[in-house]
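With one protein chain held back, the other chains of the complex are shown just where they sit.
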Amino acid sequence: MLSKKNLQLNENGDLRHLLAIEGLPKRIIERILDTAESFVGVNEREVKVVPLLRGKSIFNIFFENSTRTRTTFEIAAKRLSADVVNLDVARSSTNKGETILDTIANLTAMHADMFVVRHAESGAPYLIAQHAAPHVHVVNAGDGRHEHPTQGLLDVFTIRKYKKDFTRLTVAIVGDVLHSRVARSQIHALTTLGVPEVRVIGPRTLLPADIERLGVRVFTSLEEGLKGVDVVTMLRLQNERMTGALLPSASEYFSRYGLTPQKLALAKPDAIVLHPGPMNRGVEIDSAVADGKQAVILPQVTYGIAVRMAVMAILSGSTR
Amino acid sequence: MTTGDLYLPAAEALFNDLKAQMAPAIAFDAKLVGVFSGGAWLADRLAAELDGEHEVGYIDVSFYRDDLSTSGLKSNVRSTQIPFSVQGAHIVIVDDVLFTGRSIRAAVNTLFDYGRPASVQLAVLVDRGGRELPIAADYVGAPLIVSRDLMLALSKDDAGKFALTTEPWMQR
Partner (left out) sequence: MKIAIRKGRVIDPASNFDAQADVFIAASKIVAVGEQPADWHSNRDINAEGCIVAPGLVDLAVHVKRGTLATELAAAAAGGVTSMVCSPDTDPVLDEPGLVDMLRLRAQSFHGTHLYPLGALTKSLAGVQLAEISKLAQAGCVGFSQADRAVLDTQVLLRAMQYAATFDYSVWLQPEDLHLANNGVAHEGEVASRLGLAGIPSSAEIIALATHIELARVTAVHLHVCRVSTAEGVALIRAAKSSGLKITADVAINHLHLIDLDIGNYDSNYRLSPPLRSSRDRDGLRAGVIDGTIDAIVSDHTPRQDDAKQVPFGEAAPGATGLETLLSLTLRFAESARIPIHDALARVTHHAAQAAKLDAGRLAVDSVADVCVFDPGAYRLINKAGFKSAGKNSPFLGYELPGVVRATVTAGHLAFEAAA
């Protein structure tokens, strides 16, 4: 490799694509959060629409299914008055052997302005961004186990709402960090915004090699890791992890790493609990906590729309 | 105050003229909605100094502008705050400088997404001409000719005193 270009920024330093939080300057993250603040106001009033992206075509290209995430992007785009097209690729031309790049070329020919892409392989949005026409913006809606940047952004937006000052926080991320794109995005967002201590907590089988190099402290004990923490993010544990000798059972996982009220009590009394959803009650999180007053899981969903509106608005307004 | 060859009138004097025009004319309970940021300061002082009960709101027109692709999204978008019901209200939009009229069009559109007002009027400190849309102000501090390559803006010192300033127009 001769040099690694930052694909996300154009020559003027404006955001051209949102592919990952890693590599985003702090000023851009803060701008997205500040802009999202205004969109929260829009979402709370009677007319939840602004004409900002009127006439723009946004294509949701989900190579990996997720009705949830796709719906929030659709709502965000529509509240900006954009036209939305949903491409469920599992049932479309890629099944007939069309390559990912041919699919993108065809969609560009239909005058798309923005692609929102989710793919099972890490790095797929980078391939798309490298081959997209110059005026098209690419938003990564989740690529393999690499990143889910809009989720990372809405998580820090939520944290900022409740905690205000990042530079005084201790944040713990609990669970299957190895397979989690949400965890990676959150780690990069928190460290960039100046959170002094980011912890990851999980069994060794679910922690990536050399994860400390990302600037986090590793704990394998939930009790130790939660002491004095201001924010706890619980990651979803997928059923597939129970095969392949990563974990013996959901119930053993819950006994060691599940967030119960007793374990949560080890954190600060005003600690907040985040979860990217959907939750597996009784596997990573106890219902008492999920429905308790420290959980901010539903506000995360609300803020998710405002954050995605902010991302789309900023991308559409960047210089060519 | 002068800037080079340009004579700029004293903003405080213009403010008093504007106030004098509005005082006998606006409804007792007219709402004052200021466009960020010069209009917002003006609306606050007008509400304090005019007789009557004038609730104040603030509008950021960034989401209603027509130039996203060419000028981009403003980097410091502020939150629009309308703490009263627009439905059936008499509203005066307040801004510092009326120029092309595009900001005011965006402000009116923003207002109408909050409800249906009984009436909407416009009060500006300075009308510098150069309209590109059919928009006119009901209350004007003073007309002022300013060269097209200059931006005209309102500033406020620590004591809250207004002043007019110019800056070269910066294309993005």
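Note that the chains are named A and B in the order they appear, and that numbering of residues resets to 1 at the start of each chain.
FYI, a residue touches a chain if its C-beta (ideal position, glycine included) is under 8 Å from a C-beta of that chain, and two chains touch if they have at least 3 such contacts.
Note that this is a predicted model, so its numbers are computed, not measured.
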For the chain that is not shown, enumerate the shown chains it touches in the whole assembly.
A
Residue of A:Asp143, A:Asp176, A:Asp230 or A:Asp286 in touch with the missing chain, whole complex considered:
A:Asp143
Contact partner of the left-out chain, one of A:Phe39, A:Phe73 or A:Tyr126
A:Tyr126
Just one of A:Ile211, A:Met234 or A:Ile297 touches the chain that is missing; which is it?
A:Ile211
Considering the whole complex, not just the chains shown, which residues of subunit A touch the missing one?
1-2, 4-5, 7, 22, 99-101, 119, 121-124, 126-127, 130, 143-147, 181, 184, 208-211, 213-214
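Methods note: only the chains that are shown with their structure count from here on.
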For subunit A and subunit B, let me know how many angstrom lie between their CA-based centres, rounded off.
39
For the complex, which residues does subunit B have touching subunit A?
60, 62-65, 68-69, 71-73, 75-82, 109, 113-115, 172
Complex contacts: residues of subunit A adjacent to subunit B:
14, 31, 34-35, 37-38, 40-42, 45-47, 49-53, 313-314, 316-319
